[in-house]
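Shown here: the complex without one of its protein chains, the others still in place.
On to chain A.
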């Protein structure tokens, strides 16, 4: 079901990545990918981890037969993941970064391996929020984080902003969140794939709003719950900030984060973030998530441009937000509201097979809402 939803959301099919790989990989990259893959998927496959006796409390079933089966299963899945990442890098020419394997791990498991569709979806993600960390180095990413997180926090939670800036904490705590769309903190495939639902259905900068929303949601913990020692420094504060994603995962509160972030992006469209004295915005920097040149419709497959198109796309974005907030009786219905709106937006742009897409997507969304509610319960 999710495979079909992502196919529609990303506007890809099995033939999207059918061309030959164009980029060669260095032995260092191949080696790095292999090392990371060998350390991956634990969090997404808690049952397998348990059978291997490697769950956190060490109480898993460790019978020899179960362990052997689990080992083989994990090995097979990791081979698929390795193949998927290498294919992605060869097709996209992107630079590999630690964290990409977490995202690819979710995509691989959702698609049951390194399928053409999995590769197409990953390539599409690579053009979205993953495009910035996939550059030659992390400088654009660092710039993006520095220029957005605190300004947004200043707008949406001034006391917390004051606190963090006084403590002198760099916003590096959210780097792992941005790199993996929070999936590094997930304890199950359900949770991680739900996060990637949001990733494929939202603006490429949405993860930054999610970071701010997460910190605000956990503001009490971040600020030491009012029990801050007078001598406490930035290190302890950084440590607490790093715990935020894990706490949200533990409390099953991702939907709250998403809804809060939707509220933020409605109030501060990405184009307005980081407006400097010269009148330019951070978004105009071609080294970062360049949105402006292509209009706000970059979130919708990177098309658009021109005032009329931007206006129309703003309307679509509002539709996404409205739908997102409407869906929310259950914890995750809102996201599927986004899905419907996003696909509707795609159709209004004249995408191929639009009517069919809507029909399929609405049906998928309806079923997924039910499934997610069940998952949350």
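Descriptive notes on the structure:
Please note the rule applied: a contact is a pair of C-beta atoms (placed from the backbone, for glycine too) under 8 Å apart; a residue touches a chain by one contact, two chains touch by 3 or more; residues count from 1.
Everything that follows uses one rule, which is that contacts and distances are computed from a predicted model.
A single chain of the complex does not appear, and UniProt lists its protein name as "Rab-like protein 2A", one of "V-type proton ATPase subunit F", "glutaminase", "Rab-like protein 2A" or "Glycerol-3-phosphate dehydrogenase [NAD(+)]".
Remark: the omitted chain is touched by one listed residue; of A:2, A:90, A:154 or A:253 this is A:154. The chain that is not drawn here is touched, among residues A:47, A:236 or A:256, by A:236. Touch with the chain that is not drawn comes from one residue among A:7, A:51, A:91 or A:184, which is A:184.
Contact residues of chain A toward the unshown chain are 31-32, 35-36, 38-40, 42-43, 49, 52, 54, 56, 58, 95, 97-99, 101-102, 137-139, 141-143, 146-147, 150-151, 154, 159-160, 162-170, 172-173, 175-176, 179-180, 184, 220, 223-226, 228, 230-236, 238-239, 242, 274-277.
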